[in-house]
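Starting off with a structure, shown below.
Missing here is one protein chain; the remaining ones are kept as they sit in the complex.
Right after this comes chain A.
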């Protein structure tokens, strides 16, 4: 399903039917999920538009109320000044993005993964996060590439104490998602103090055969400025 298509196009498998078909002067977008809802939309284009179907930042469904993703896992202890890589799962949202005249727009977003939100920090100053509970793995686990992706998280303990970690919070505005045999993200979490940590995405694919997914959360791309998220309410 993932990839770029010229319209009109049609994709169908056991779980989903996606199509953009010509209907007179219009193009009709249809998404059907067996046992689920059917989405119909009309596109007004000359037919030169291109459609990308790929995983997008998983913070949009069921409604955009946040741009943070929180992944909770069984607590792990990391030694003072230690560096360790773990693998976690994250939920996937699939975006159907249309390109025309160098501009893009998400026509549709859907997911096969259950949705849940949480609050990171106090109710008075914390942030709403898209929540996902994951096991921890020492190598990339096998996943359903339409439901969950694999996050390679490098944990760096910069403190002289053991650190107990059970969650990571990531900012959707800097997510770099790649897809290939599975959907992947690479991130780094630096433990700064006993209560604060900093998370940051790494702009690299897990392997050379991975493609970069189209992002719908954009920021100014200034190479020298890294966008990080400071977890100031514990980890």
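Keep in mind that, in the parts below, a contact is a pair of C-beta atoms (placed from the backbone, for glycine too) under 8 Å apart; a residue touches a chain by one contact, two chains touch by 3 or more; residues count from 1.
What we mean here is this: contacts and distances are computed from a predicted model.
Asker: Refer to UniProt and select, among "MoxR family ATPase", "Family 5 extracellular solute-binding protein", "GMC family oxidoreductase" or "Mechanosensitive ion channel family protein", the name of the complex member that is left out.
Answerer: Choosing among "MoxR family ATPase", "Family 5 extracellular solute-binding protein", "GMC family oxidoreductase" or "Mechanosensitive ion channel family protein", the correct UniProt name is "Mechanosensitive ion channel family protein".
Asker: Considering the complete complex, identify which of A:1, A:106 or A:119 is in touch with the unshown chain.
Answerer: A:119
Asker: Which residue among A:1, A:106 or A:127 touches the omitted chain?
Answerer: Residue touching the chain left out of view: A:127.
Asker: Suppose we count only contacts with the excluded chain; which residues of chain A make the list?
Answerer: Chain A touches the missing chain through residues 62-63, 65-66, 72, 114-121, 123-128, 131.
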